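Below you will find the structure I want to go over with you.
Not every chain of the complex is shown here; the ones you see sit where they belong.
Letters A and B name the chains as they come in the text, with residue numbers starting at 1 for each one.
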Amino acid sequence: MSAAERYLQMNARELRLELEELYAAYAACLDEERFEDWPDFFIDDCTYKIIPRENFERDLPLATWFCENKGGLLDRVVAIRKTMMYAPRYVRRLVSSIRILGWNGNTLAARANYLALETLLDEPTRLFNCGQYRDQLVVAGDRLRFKEKLCIFDSLLVPNSLIYPL
Amino acid sequence: MSAAERYLQMNARELRLELEELYAAYAACLDEERFEDWPDFFIDDCTYKIIPRENFERDLPLATWFCENKGGLLDRVVAIRKTMMYAPRYVRRLVSSIRILGWNGNTLAARANYLALETLLDEPTRLFNCGQYRDQLVVAGDRLRFKEKLCIFDSLLVPNSLIYPL
């Protein structure tokens, strides 16, 4: 049986546990600043967007970040490591309320809530950004990867220091 | 086998996954502002309270919100949609540490922690309210629904803008 068949045959409980593990691994990858590993959670032909909820709900296209393929993600990693200037900080992500909306052909739709907390040097931890992940996943290379990941954040203010991915 | 029998025969792991899905669906219903769907998470003869932890621990009856049946929940929805005046806002709920205390006859006791985050127009996201859910669930209409839901919040300050349910 192929990996894709194995995933397609999982029942709702097995799939929930798979996604809990995937989202935990995703958050840890970013929280632990292993940014080079981050693009591997995506397929090559992926979409990654960070977009204000108001824009999303009004179908306005403007996104704060927009990567239209894996190359765009890799560019972000280079920017983090080499080209951007920014104050050192830790970001920690809490993920909650994972929901599986089901398969559409070979694509699995899932949603979850996230909260990102930011800590700058010598400052207390503060709320950075919260919102909803709206994701499309496919099986590629024996595991589930993101085909599309939308990070739809609640605050209408565009964070002026969106350095690391969500 | 009836739905009630099916739930009663689930082992602890199956039940945990059922509740994780239920709490995720509950949070999403409210976060996505599908308030009309919210009363369906409850049976007709339900109790819903939002109560400060200090009052709860001292057995003081005063609750910030108190609905003594499903009609009370429906009234809340009408208030949100039609009669209340309030500044537009997004509320997002994170649920964590779901615990199953077990069956007492046909009633399942469960607890969880919640954190509600609020975002007003043109303002950054802020902590709104956190506390513990103490819930009693029964099987009705083929699924688990709340017979009693207590939202016991930590801050002694009564939030002056408790517009949406928790």
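Definition applied: a residue touches a chain if its C-beta (ideal position, glycine included) is under 8 Å from a C-beta of that chain, and two chains touch if they have at least 3 such contacts.
None of these values were measured; they are calculated from a predicted model.
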Which copy number describes the whole complex, given 2 displayed chains of the same sequence? 3
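Throughout what follows, only the chains that are shown with their structure count from here on.
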Size of the rotation, in steps of 5 degrees, that lays the CA trace of chain A over chain B: 120
What whole-Å value do you get for the distance between chain A and chain B if each is reduced to the mean of its CA atoms? 27
Note which residues of chain B are touching chain A in the complex, please. 14, 17, 20-21, 23-25, 27-28, 31, 90, 92-96, 115, 117, 119, 121-127
In the complex, chain A touches chain B at residues 12-13, 16-17, 53, 94, 96-99, 111, 113, 115, 127, 129-132, 154-157
